[in-house]
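One protein chain omitted, others in place.
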Amino acid sequence: MHAQQMISTHPQERGQTGAALIHCIEECYDCAQTCTACADACLGESMVQSLTQCIRTCLDCADVCVATGTLATRRTGSNVELVTAMLEVCEDACRSCARECERHMDRMPHCRICAEACRRCEAACREAAGAMSPTLQ
Amino acid sequence: MHAQQMISTHPQERGQTGAALIHCIEECYDCAQTCTACADACLGESMVQSLTQCIRTCLDCADVCVATGTLATRRTGSNVELVTAMLEVCEDACRSCARECERHMDRMPHCRICAEACRRCEAACREAAGAMSPTLQ
Amino acid sequence: MHAQQMISTHPQERGQTGAALIHCIEECYDCAQTCTACADACLGESMVQSLTQCIRTCLDCADVCVATGTLATRRTGSNVELVTAMLEVCEDACRSCARECERHMDRMPHCRICAEACRRCEAACREAAGAMSPTLQ
Partner (left out) sequence: MHAQQMISTHPQERGQTGAALIHCIEECYDCAQTCTACADACLGESMVQSLTQCIRTCLDCADVCVATGTLATRRTGSNVELVTAMLEVCEDACRSCARECERHMDRMPHCRICAEACRRCEAACREAAGAMSPTLQ
């Protein structure tokens, strides 16, 4: 992705966007795609009946990740509080989805890959939110 | 909108979805459309230079409102904590956007309408989050 | 919704946005919410196994409707061709989803309501695209 390159050419950036936020933006878009794919793969399984909670958490996580990646991409003006709050919700959504996918990952390889993507995005959101909070003080 | 009708036919609903959440879902979609329109109308103004923060808050608010309306619509399984956290972020996004639009609403009729939609959605999110929290205990 | 009010205050509107497009924008957001709800209600049914194609068409239709409603809301600059093409894709997505929901609507009241919303949105997209095409010539 081009998150790093784009931020380096932003007229209102003066080096404030740390590596943590840039990494997090990329993880959010990746996790959105992976969760969309996992929801759909679960839907295609013969045991779909036992995967409905997993489909639900994957769909929710995909929606939250796209919204978070989009908000975090915008650097004009200031909305540090909103981006930080959104990163925290995204961390929660990723954790929930990872936990649900981990319950099925022995039998469902797509759930294993999805759980890994969610855990990475969860960590990236936590680090990005932590890196932003000093600017809130 | 058909939020009320759809929820009344949901197989896993047993009357838990209160009027507050249903009203909030409708306000979220309405506010998303209104904020998208206000960002675009601001972009078309000759004084766009002084409206860039308003465009930013409108775009962010639209993205958060669509994600919130979508998550709140899903009643399968359980994710009360995530929906409640998202409603709180949406309340914040609407408040920020309303404040920014209110600064311009004397000269910009679209900002006045948008501020009103944001204030209604802000209140609806607060009420829906309040109505959900007892179920968290 | 406030689509009519917002468009009447847009600085670059000069009466070009006909009633057909305004009506279509509102139907797109309504259909997006209804399809999201129907996908989730299908997921909650004990016979979910036989509803997976319906869940798929509902999820696709919801995504297309939000994108179409958003693009059609923007009146700054010009992108008549893109909006017209998107309206045509949305008409297709609504028709597919309506057909699938109609197969289940005797037993599934949420599919009946969703089919009706899709048929209304399908018609609204067709009319809005038809009203735009003269401006393409």
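We call the chains A, B and C, going by the order they appear; numbering starts again at 1 in every chain.
Keep in mind that, in the parts below, a residue touches a chain if its C-beta (ideal position, glycine included) is under 8 Å from a C-beta of that chain, and two chains touch if they have at least 3 such contacts.
Since the structure is predicted, the reported quantities are computational estimates derived from the model, not experimental observations.
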| item | value |
| --- | --- |
| Residue of C:A19, C:M47 or C:L82 in touch with the missing chain, whole complex considered | C:L82 |
| For chain B, the residues touching the chain missing from this view | 40, 43-44, 46, 48-49, 52, 55-56, 59 |
| Chain not shown, touching residues in chain A | 1-3, 5-7, 9-12, 25-26, 29-30, 32-34, 36-38, 40-41, 43-46, 62, 66, 69-70, 73-76, 108-110, 113-114, 117 |
| Touching residues (missing chain, whole complex) on chain C | 52-53, 56-57, 59-60, 63-64, 66-67, 70-71, 74, 76-79, 81-82, 85-86, 88-89, 92-93, 96 |
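In the analysis below, only the chains that are shown with their structure count from here on.
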| item | value |
| --- | --- |
| Chain C against chain A, contact positions shared by both copies (same if over half, else different) | same |
| Euclidean distance of C-alpha centroids - chain A vs chain B, Å | 21 |
| Whole-Å gap between the CA centroids of chain A and chain C | 27 |
| Touching two or more other chains - residues of chain A | 52, 56, 59 |
